[in-house]
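With one protein chain removed, the remaining protein chains of the complex are shown where they sit.
== subunit A ==
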Amino acid sequence: MTTTPPPPQGFATQTTGEAPGGAPPGRKDARGRFRRRTADAKARLSSPWASGIAIVIAILWTIPTLGLFITSFRPSGDIRADGWWNVLRTPRFTLDNYRDALAGSTNMTEYFVNSIAITLPAVVIPISIALLAAYAFAWIEFPGRNTLFVAVFALQIVPIQITMIPLLSQYNTWGLAGSFWAVWLSHSIFALPLAIFLLHNFMKDIPPSLIEAARVDGAGHVKIFFKVLLPLLVPAIAAFAIFQFLWVWNDLLVALVFAGGPDVRPLTVFIAELAGTRGQTWHLLSAGAFISMVIPVIVFLSLQRYFVRGLLAGSVKG
């Protein structure tokens, strides 16, 4: 999402997806087909065109990152002298760039702390609010429920830009401007429509008989919520949490507008500023960029399955 795009908003396609690279369908009747399709794929890939296309795209998508990654480990003199592809000719590597970026005059450590301090509450707060709302939309009958739900769903399309200036002056009146609170609140607000929508969809998928059975046993809303629903919702919550984590960690606009001074500003703001003012200090920029990428890439790679499931749920369910 900032990167992470605002996740998909449509409903209803007939896809029921597997994660990319996910396990083959394990059902027995599917196995024969799977083998056949695999054979097809092999036949397809043996066609030189197809494999050529795949390799070209894969290279194009990897080289830019790889180049900057290699650069971030080269001495700054070498970086200025020639391109990173010469690294085989002059294989000198150093961690100085990272040390300079983290501890030197740029002091990225503080921004790193800010990024963490911004991101975690901005993930937890909207989830806790959205869980309650989604439960009500899914399992409590009340007048105007559908209208209200459609309204919440529709709010997803409101560009956050349109809210910024009034929100900022509101925070000013309350004395929150520039603090972590302003950033947390803003991120939470912007995340709510999607969070409610996604969690509601997952809750709707839980068989009503389960809820009914609990009700017959005399369980109230709270008991149903914690004992029946929450355990089943863990994958959905994880999917949205990863989404929101990547979105907040990678966000620039909200941070620029609502985070005051260097006390609050996250890594993205710092790097954007560095690029603006000292755009040729590639040893700092490259190391800084990768410092800011480390956490989202780890989160992404280790939790990719949940992330993909969330993507598919957002675009595929309804």
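By our rule, contacts are C-beta pairs under 8 Å (C-beta built on N, C-alpha and C of every residue); 3 or more make two chains touch, one makes a residue touch a chain; residues count from 1.
Everything that follows uses one rule, which is that contacts and distances are computed from a predicted model.
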Per UniProt, the name of the complex member that is left out, chosen from "STAS domain-containing protein", "ABC transporter permease", "ATP-binding protein" or "NADH-quinone oxidoreductase subunit L": "ABC transporter permease"
Contacting the left-out chain in the complete assembly, out of A:64, A:77, A:207 or A:231: A:64
Chain not shown: contacting residue from A:47, A:90 or A:172: A:47
